[in-house]
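Handing you a structure now.
Omission of a single protein chain aside, the complex is shown with its protein chains in their original locations.
The letters A, B and C name the chains in turn, as written, and every chain counts its residues from 1.
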Amino acid sequence: MSFDPAAIRAEFPILQREVRGHPLHYLDNAATTQMPHAVLNAVHDHETKHRANVLRGVHTLAEESTEAYEQARGHVARFLSARSEEVIFTSGTTSAINLVAHSLGNTFAEGDEVIVSDLEHHSNIVPWQMLRDRKGIVLKFLPVTNEGRIDLDALDALLTARTRLVSLVHVSNVTGAELDVRAVAEKIHAVGAKLMLDGAQRMAHGPFDLPTMGADFYAFSGHKMYAPNGIGVLWARQEILEDLPPFQGGGEMILAVTREKTTFAAIPHRFEAGTPPIAQAVGLGAAVRWIESLDQSRAESHLKALTGRTLDGLATLDKGRGLIQMLGPSGTQARMPVVSFSVNGAHPHDICQMLDGFGVALRGGHHCAQILMDCFDLTGTTRASLAVYNTTEDVDALLTGLDQAISRLT
Amino acid sequence: MSFDPAAIRAEFPILQREVRGHPLHYLDNAATTQMPHAVLNAVHDHETKHRANVLRGVHTLAEESTEAYEQARGHVARFLSARSEEVIFTSGTTSAINLVAHSLGNTFAEGDEVIVSDLEHHSNIVPWQMLRDRKGIVLKFLPVTNEGRIDLDALDALLTARTRLVSLVHVSNVTGAELDVRAVAEKIHAVGAKLMLDGAQRMAHGPFDLPTMGADFYAFSGHKMYAPNGIGVLWARQEILEDLPPFQGGGEMILAVTREKTTFAAIPHRFEAGTPPIAQAVGLGAAVRWIESLDQSRAESHLKALTGRTLDGLATLDKGRGLIQMLGPSGTQARMPVVSFSVNGAHPHDICQMLDGFGVALRGGHHCAQILMDCFDLTGTTRASLAVYNTTEDVDALLTGLDQAISRLT
Amino acid sequence: MAGDIYEDRIMILSQDKTHAHRIEKPSASATVDNPLCGDRVTIDLRLENNRVVEASHHVRGCALCAASATALCANAKDEDIATLIATGDQTTAMLKDGGAGPKGKFEDFAAFGPVAGYKSRHSCVLLPFDALKKALGARGT
Partner (left out) sequence: MAGDIYEDRIMILSQDKTHAHRIEKPSASATVDNPLCGDRVTIDLRLENNRVVEASHHVRGCALCAASATALCANAKDEDIATLIATGDQTTAMLKDGGAGPKGKFEDFAAFGPVAGYKSRHSCVLLPFDALKKALGARGT
């Protein structure tokens, strides 16, 4: 186990790239992380040596491909300290949440309640609004605090005997705030509701023990954890999954089909209709192993240090003018390396565009969190989000470029 | 435009592989085709040079990635002679059909009718059965002929004023039979119903003019047309799509989100919730260009010749014993290069396993078409399915191996 | 840096607030949104005999959008509708197909030439024209 940012950078071919005459400073990791050789090679190796459809074939490639696919499931399960049967491959966080909104959601009755928060990504709002429109459920929103955290004090007042599900973002893609899961899980279970977490922004930051955390459902995407696009995971407790009806219908998820009636396969395959994203799963398996190979505590300190440097740097840039407004926790505790800010009089897209001229990749806009933007009366923010391959040079390029952009734009 | 099977083979790295001491004879193309360098490189290039999330970013990689993604959509549209807005990227055929079963299906009323056929893949049966269970629609089945074609004579009797949709397999993954779309489209439209085609098995075989064909919806998968897994397409007529509600909710498919109400983006993005399979779309774009680069008529003759050789070879092997039963059209007209057969007294899995020992990759079983198997009172067949890189050597290896397998197993 | 698209002329236009206000009782007015970035532009017009007497904008958007709105409203006075539409078309052609861009009174728009290389920003420059067209279309003459 080691942690050497320079060596890590060398594993990511895209980081060798130049952008507009500058080295690439990729600070858009909350949107998508880059892929190391280990993942690229695992995918390439699979596609050029073992590619075949899975589950039903007896020829050598089909055996190898099936084995690789199910092994990837095993790797993900281990990463989460979960069982393989509890790991359902989806095409991403969004489709994982939609799966739950249909499979579980269709068991809800009119008047049943789902609680989300104002901090959610649209992926964890729209599926529930659509369920509301289909089923007549009640959708409630937990407010956010000034620090950009979900206001947990408001939970008691929202939970009722009709609450069926509370679905919250584990780590915000705008503020970086990390939810205190233990603080809410018990209360939620006490009223007989289930807890779902949107873990899209959590997974790049190392393995953890999901079953003991208190969540019942957990959704995430490969492309935000050094793995390919087009793959994601829904985890849920085995006993819950076993009782859930399937969502999509098709091949690979059936036991037997007649004109009149179809019986469905056991978990996890019941929820994986059609040919799954096989090479992408293999890539995800390689990505979790790659993450596991890092020294977790040093990775965490590295990212905390960079986050602190970013926060301090922005404060210094502001020179007390009150020009830069932070959207998120002021410190680095219980937060992931995502930093959002707005600059009075400067539009996020102009900032991002100017910073692109320095090779710095940022994201500007509502970050699929328009409700949150409305809460803070903003149309958007500029966001820098970090991954293990980022360095002080990346942060300093951001700060230097931002200084110039601000003086030009305001 | 050229067509040289040896040169084509050289473009597919996996075909250099050995299996159990033999060169690989990959005849499982109906399950998944292999990928040429052009596709592998397009994906690798994207992932190592341009990877970023799409649609909302202004930095260079995000611009390039968005451009590549939308260009891929353009390539697919051109392949189909369709408009870009009509091309919706999904994760595969199965999810494309499920999309329609929800988006369009949810507009159906109790007693409305959907017609499929006994020839369908489970992907085009189970979503409609699930819709039946959700909505109380009536699901009707067109029978199959002895030649393994949909019995179109039965259509008139099934069509009624309540028919809302007829969803049929364009090319069967078991019998290879190709549907005469023009023969049915007019009748279906005459009762005010729509026609959907499952084109999973059609797309590897070259571009065609989809809008004039008469279908209203068309679904297919990348992995069966030399492209990556995890990507597929739903095509539908623009005027139909514009009236359809979205299926999955999430990022990238909204105009504006508030707690109370969400408004949805225009087509095609309304149907592409969440981060799409970007690199996979780029791969699909490269695959359609690769297919277009072949001499279509020579590719077709090549595959017809190999199909004929397979059919003749099987007849010769049988030596008039009536041991080998063909499931599918007897000739090569209006069929794609998919050949299914059963051998009295020999189980398809034993045949496939023995053939694997000769390096021949076949598929055995029900091929996700259990209703069809029941029609012919079979539990499964053995299937050889061909792609442009197959050669007479592949077919001959199949026939030689099969001869030995039959004498050992029967 | 991407300073090439933020050249001085554009920064001056974007910060010029002379025409950044609402017109009371406009002959034509419309608001449009850019769903990709959440920007919003309102254009108000006072017209007489299909000629502009006064034009104003209200922009919640980026510098490119604000600069474009200023360039439009500051030069619209006395112009006829067809000229404004043509200016929009020329600007579009400049961004999408490398056209030369508007000349004469509206040559300010030529300053947006370098934006051609930044596809995601085209709509920022064109949004005021979208509002203009929507306003004229809804006018009901």
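Assume contacts are C-beta pairs under 8 Å (C-beta built on N, C-alpha and C of every residue); 3 or more make two chains touch, one makes a residue touch a chain.
Just so it is clear, the model here is predicted, and its values are computed rather than measured.
Contacts of the undrawn chain with the visible chains, over the full complex, involve A, B. Only one residue from A:10, A:38, A:55 or A:334 touches the chain missing from this view: A:55. Only one of the listed residues, B:148, B:251 or B:401, touches the absent chain: B:401. Contact with the omitted chain, checked across A:109, A:183 or A:255, is made by A:255.
When the full complex is taken into account, the listed residue touching the unshown chain is B:350, out of B:147, B:350 or B:396.
Looking at B:341, B:358 or B:389, the residue that reaches the missing chain in the full complex is B:358. When the whole complex is considered, the residue among A:29, A:48 or A:66 that touches the unshown chain is A:66. The set of chain B residues touching the chain not shown comprises 20, 346-350, 353-354, 356-358, 364-366, 370, 373, 379-380, 401, 404, 408-409. Contact between chain A and the unshown chain involves residues 55-58, 62-63, 66-67, 254-256, 265.
Going forward, only the chains that are shown with their structure count from here on.
Each chain gets a centre from the mean of its Cα atoms; for chain B and chain C, those two points are 47 Å apart. One finds 38 Å separating the Cα centroids of chain A and chain C. In chain B, the positions touching at least two other chains are 56-58, 62, 254, 256. Shown for chain C are the residues that touch two or more other chains, namely 37, 118, 121.
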